[in-house]
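Everything on this sheet refers to the single structure shown next.
And now, chain A:
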Amino acid sequence: MKALAAIFARELRLAARAKAEWLMPPLFFVIVVTVFSFGTKPNDPQLAAFAPAVLWVGALLAALLSLERLYRTDQEDGTLEQLLVSRTALSFAVFVKGLAHWLLSGLPIVLLAAPLGLMLGLAPPHLGPLVLGLALGTPCLSFIGGFVAALTVGLPRGGALLPVLVLPLIVPVVIFGAGSVRAAQQGLDAGAPLYFLAAILTLTLTLLPWLAAAALRNAFE
Partner candidate 1 sequence: MNWTWFHRLGSPPSFYRFAGRLAPWLGGFGLLLLAYGWYAGLVLAPPDYQQKDAFRIIYVHVPAAAVSLSLYVLMAVAGAVALIWRMKLAEAVMVATAPVGASFTALALVTGMLWGKPMWGAYWVWDARLTSELVLLFLYCGVIGLHAAFDDARAGARACALLAIVGLVNVPIVHFSVEWWNSLHQGSTVLKFGRPAISADMARPLYAGLLATYCLCAHAILRRAQNELLLRERNTRWVRELATELGGGARVS
Partner candidate 2 sequence: MSPEFWKMGGYALYVWGSFGIAAGIYLWNLIAPRLRRRAILETLLDDE
């Protein structure tokens, strides 16, 4: 437990030192959403219909931006090897790293989503499903992406491979996440897709750290 707390603290301390690294994904998110609005005609009322998709794709791209670094820096400075030989269970260490990644890249996006949703013309009552969906969905992105980052750690072309491997795996997250907002827009119950998202989140939180640990061990054998 103490070791896990130390890993968590280390992640945050490293992030505090490299501010540009974790400020970049939220900024990227804001820019993607803004640029999309420029692609449509000014004050297009249809923009609200696309808002869920735009916000979710933006969140996804922003998460991808920071995922490649998740294990690469640890691998370069030897921390990863220390983790592998240490007595701490690797899957728990991976879990903590995923949590830290979500805190630094997922949470800011969840917080930014509401104002950006308003900018895209989303009605205030529909912000609830959007923010709740992102709160449930962005950890899925961090953990699924973390698993793929563990698979590609140390590969020279890992950076280009990562999005290709992550995207097919997060299709259901995007469907349910953006779907809950659209359901709310159509006056349907937004709860059902959110429950599905919660189910997917439970699945990813329990299974993927374990598989990511197996992938890391495999990479170092």
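A few points about this structure:
Just so we're on the same page, a residue touches a chain if its C-beta (ideal position, glycine included) is under 8 Å from a C-beta of that chain, and two chains touch if they have at least 3 such contacts; residues count from 1.
Picked so that all candidates are chains of the complex that A comes from, given by their letters.
This structure is a prediction, so every number in the text was calculated from the model and none was measured.
In the assembled complex, chain A touches candidate 1, while the other choices in 1 or 2 stay out of touch.
Of all the residues in chain A, the ones that touch candidate 1 in their complex are 147-148, 151-152, 155-158, 161, 164-165, 167-169, 171-172, 175-176, 179, 182-183, 186, 188, 192-193, 196, 200, 203, 207-208, 211, 214-215, 218-219, 221.
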